[in-house]
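One structure, as structure tokens, below. Some questions next.
Only one protein chain is missing; all other protein chains are in place.
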Amino acid sequence: MKTKFGFDIHDNRQIDLDLEDTRFADEVAVVVKSWKACMKCGACVGTCPVGKGVLNLTGINYQPALTTCLMCGKCLLVCPRGINTRHLILEVMNKYREYGKAV
Amino acid sequence: MMPREKPYIKSNRQEIPAFAGMTSDAQPVTGNRQPVTVRVAVVGGGPAGMAAVGALAAMHIGVDWYEKEDRVGGKLNNYHQLFPDRVPASEAFGQLVKGTYHNHIDRHLGKAITSVGVNAGRISLNGKDHKIGEADAVILATGFDFFDARHKEEFGYGIYKHVITSADLETVFADGDKLLNVNGSAPASVAFVHCVGSRDEQVGVSYCSRLCCITGIKQAIQIRREYRETRVYNFYIDMRAFGRGYEELYREAQENHGVRFIRGRVSEASEDEQGRIRVKAEDTLMSRPIKLTVDWLVLLIGMSPSCSAVLSGKGEREKSFTNAENPLTGSAVKGQPGVFLAGCCAGPMSIPESVASGRSAAVQAAEYLNKKNGNSE
Partner (left out) sequence: MEKLFDPFVLLFTAGFSVTGIWFIYKVYRWLAGLSSADRSLVFHGVFSARLWKALIETISESLIHRKVFSRNPRLGYMHMSLAFGWFMLILIGNIESTWYTGDLFKPIYVSVFWRFFDPGPAFPRAAWQPGFAFIMDLFLLLVLSGLLFAIVKRFRSRLVGLKRTTRQQPVDRLALTALWLIFPARLIAESMTCGAHGTGSFLTGTLGHLFSFAFSPSPLVLPTWWFYSFILSSFFFLLPFTRYAHIPSEPVLIFLRRFGVRVSIESPSFTDLNLHACSSCGICLDACQLSEVMPGKQVQSNYFNRALRNGANPPHQWDCLLCGRCGSACPVGVELIPIRQLQRPDTGIGRGLQLPGLVGKNGHKVTILYFAGCMTHLTPGIISSMRKIFDQSGASWHFFDADGQNCCGRPLKLAGQTQAASELKKKLEQDFLRSGAGLLVTSCPICFRIFNEEYRLPGMRVLHHSQYISELLEWKRIKVGPSGLSAAYHEPCELGRGSGILVEPGLVIRSLFHSDVTPSGEGLCCGGSLGGVALEPEVRKAVARGAAEQLTVNHPDVLITACPLCKKTFKPVTSIPVQDIAEATAHYLIAGSSMPERRKSTKVLGYEINK
């Protein structure tokens, strides 16, 4: 399965970084620079009322995580790296829409 | 840090004689008082300060030693056992304090230095509103302050009775007190939160305090040793066990003591009806949110810089540690000739590192004085 993040996930769950295409991530990072600073600590997920959080964005493609976001901003207040999480979520969603047809 | 009310802690406090500190005359004073021409002031009586005064005296340099508390020892006074070897803190204190009973050392207890002023080779040491003393060189060993955990309100320190800091827990152990759950029996579970007040833009601290991971490991083991039935969890972002024997202690905690290490930052804590603490986090390795209810939540608080206020003289604390002029090769303070940093006021350090840093500062001060006197003659 080819993800929108440019990874390739095999049936055995292995991620094939050799096939990585960072275009999507790079484009989002132009708008929300702090995205790349995520240290995958999981605080955003822990605090998220719907148990989703931004971390799910920074790894591999996991779109369902986004669509249920409440935009509440709690993740913004706990992120130790000061990442602008709400902007990131919106931007990723916008990019999805853009890529929706293209990718 | 103010003493906390500990409603569910069974107090067992006793006076520990070894901790009576400098006020006791138990130790014989060593060294002959020789006429000395130069005097160095050391500010701070923690491990770094103790090491520095000892080294200076051994080099026949006169020392004025200032400590704001009424006894020396610094943070060591409130610790129980030290990592990685679980040496009692009192023992380490005993070793260090021995070198400070020397004829060349004048102790000034209860004297807080709030600013230093460099003026034509002489350095004045000032208190709140008056001058306290003068010296040819100064070693600042004011150590660190514990991060005030109330700034991370989401963890509920100062709001929930069952949330304490690692410093509180250290005192509990040192005083021989007991941690009890709400029913008065041994706690069923305890969780440690790593990186409280470190690596956190939300409180404006970007650095890693280096020692809280290993403190968490040490204290987790301590709890498992005292209460065999208690489940212990450590919530970490990255496990940083860098020093001699640290990684081994980490493994020991897992293997021999069954401490559960979970990779994920705790994001918030709440109190249930019984007063137990519910924490929320994510197991980032499993990609699943976690909730957990514990009897005690221990916050592994970071270290905040203490000497920026003294150096700026304005009483303003900065959120980063003071950098030495050439941090790779020495600890002289930029723009203030004759002022050197020792111990945790230059950055987070363990006790052996603080001691080494104190001795190193003593040597640098001696070199500085030699050079200065050589030049002026």
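The chains carry the letters A and B, assigned in the order they are written, with residues numbered from 1 in each.
The definition used in the following text is that contacts are C-beta pairs under 8 Å (C-beta built on N, C-alpha and C of every residue); 3 or more make two chains touch, one makes a residue touch a chain.
Just so it is clear, the model here is predicted, and its values are computed rather than measured.
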| item | value |
| --- | --- |
| Contact list for the unshown chain, restricted to visible chains | A, B |
| Full-complex contact with the absent chain, from B:206, B:254, B:270 or B:336 | B:270 |
| Among B:70, B:91, B:153 or B:248, residue touching the chain not depicted | B:153 |
| For chain A, residues in touch with the removed chain | 34, 47, 49-51, 66-74, 77-78, 82, 84, 86-87, 89-90, 93-94, 97 |
| Missing-partner contacts on chain B, residue numbers | 1-2, 5, 7, 145, 148, 150-151, 153-154, 156, 158-161, 201-204, 268-271, 280, 317 |
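We adopt the following convention: only the chains that are shown with their structure count from here on.
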| item | value |
| --- | --- |
| Of all residues in chain B, those that touch chain A in their complex | 154, 195, 199-202, 237-238, 263-268, 280-284, 287, 289-290 |
| Touch list for chain A against partner chain B, complex | 39-48, 51, 53, 55-56, 74, 77-82 |
